[in-house]
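A single protein chain has been omitted; all remaining protein chains appear in their positions.
Each chain carries a letter (A, B and C) given by its place in the written order, and its residues are counted from 1.
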Amino acid sequence: MEYIEYLLYLGYVLLIIGTIGAIVGPKSNDRFIRLLNTEVATFGVCFIFLAYDEALALMTLIAVNAILCLILVRAIILNAEYEEETDTKIK
Amino acid sequence: MEILDIIKLIIAGIICWINFVLIDTYFGLPEKPGVLGAKTIGEKIKEIGGNLNGGYFMGNIVCSPDASAGTLLASIMNYLMGVKGGLIAALLVWIGNRLCADPGYAGTIGALTITLIIYLLHPIIGAKYFVGGMILAIFSIQGFEHKYASILLGKIAKKMNRGE
Amino acid sequence: MDIIEGVIGFIALLMVFRIFLTRSRARKLLYLCCLSFCISALIALYVKSPMGGIVAIIYFISSTLTSNAIAYTIEQVKDIE
Partner (left out) sequence: MEILLIVSGVCCILGGLGVILHTNPINKIIMLGLLNVGLIGMIVSSYYLDIAIISSICEPISTIILLLGYMKYLTTLKKKKKYGRDLPILSK
């Protein structure tokens, strides 16, 4: 098998595994676990960028992904605190 | 021809093993956990039936680049650039040690020692064999069997008056 | 195939399977450290130029930083769980 085909099929496999795992994975009711499952699909996109020789897009995606993690984790924590406040207020 | 390569690889592995275990033990890695993460690895090793001081040794290797990392990186740079590559590797290992909140004596001295050994031995054993030999040495400690490796490291630490 | 690359590749494959199959969290970190040594040596043997050595050094130091953070978190979380 050629090098490019090997890389491309690997990217497709990771993309499909990540997407299915984020929907019906084990214990995916928890929001943090669902965020971690979504990371696998991001790596699949990285491999497809690498197979098509898009060097600048690959570098931008890797750098932006670290910032995106910060925003999503912050949103999950704020949501958990907000639900706690509303629960106590209803009681 | 194949037999000669394997013999050279095993001899290089034994030299690397003696180098980094002696330097790490002399600078007091088995005595106490340097960072907080090494403590939990040592207690886990003791839980499966190993020695506590050997567990601290293995935890300190994982959590900061010590003489084992210095030996591997200096032999890589010696293979690629010659003798002056070893000095560059020693500088970069020192920077990495300071990032992980360690004093950083062990890594630097390990890198300088393996540079000297490769310079003395390079007509007989090339620098390429030391890269493979270091992998064999680290496999015998971290990857093969944790219980007996920690007992062996504990005996060496007790003989050199470090620990217990 | 060179014999040194063959030995290093065999050890790396063995380590990957042992990481996947081990249950304990602390012992996974020990196997991950050994795998990081193997990959760093394979990078330097594949790219035969001084730039490959720089890549190997930077990769190894950042991998060590990751292991340090994970081990610290295991120690902190053990009380809460």
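Here, a residue touches a chain if its C-beta (ideal position, glycine included) is under 8 Å from a C-beta of that chain, and two chains touch if they have at least 3 such contacts.
Just so it is clear, the model here is predicted, and its values are computed rather than measured.
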Touch partners, limited to displayed chains, of the chain removed from view: A, C
Absent-chain interface as seen on subunit C, which is shown: 1, 5-6, 8-9, 12-13, 16-17, 19-20, 25, 28-29, 32, 35-36, 38-39, 42-43, 46-47, 51-52, 54-55, 58-59, 62-63, 65-66, 69-70, 73-74, 76-77, 80-81
Sites on subunit A contacted by the missing partner chain, in the whole complex: 3, 6-7, 10, 13-14, 17-18, 21, 25-27, 32-33, 36-37, 39-40, 43, 46-47, 50, 55, 58-59, 62-63, 65-66, 69-70, 73-74, 76-77, 80-81, 84, 87-88, 91
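Simple rule for what comes next: only the chains that are shown with their structure count from here on.
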Chain occupying the most central position, where position means C-alpha average: C
For subunit A paired with subunit B, centre-to-centre distance based on mean C-alpha positions, whole Å: 36
Per-residue multi-chain contacts in subunit B, two or more chains: none
Contact set on subunit C toward subunit B in their complex: 3-4, 7-8, 11, 14-15, 18, 24, 26-27, 29-31, 33-34, 37-38, 40-41, 44-45, 48-50, 52-53, 56-57, 60-61, 64-65, 67-68, 70-72, 74-75, 78
Residue ranges of subunit B in contact with subunit C within the complex: 2, 5-6, 9, 35-41, 44-45, 58-59, 61-65, 68-69, 72-73, 76-77, 79-81, 85, 89, 92-93, 95-96, 99-100, 128-129, 131-132, 134-136, 138-139, 142-143, 146
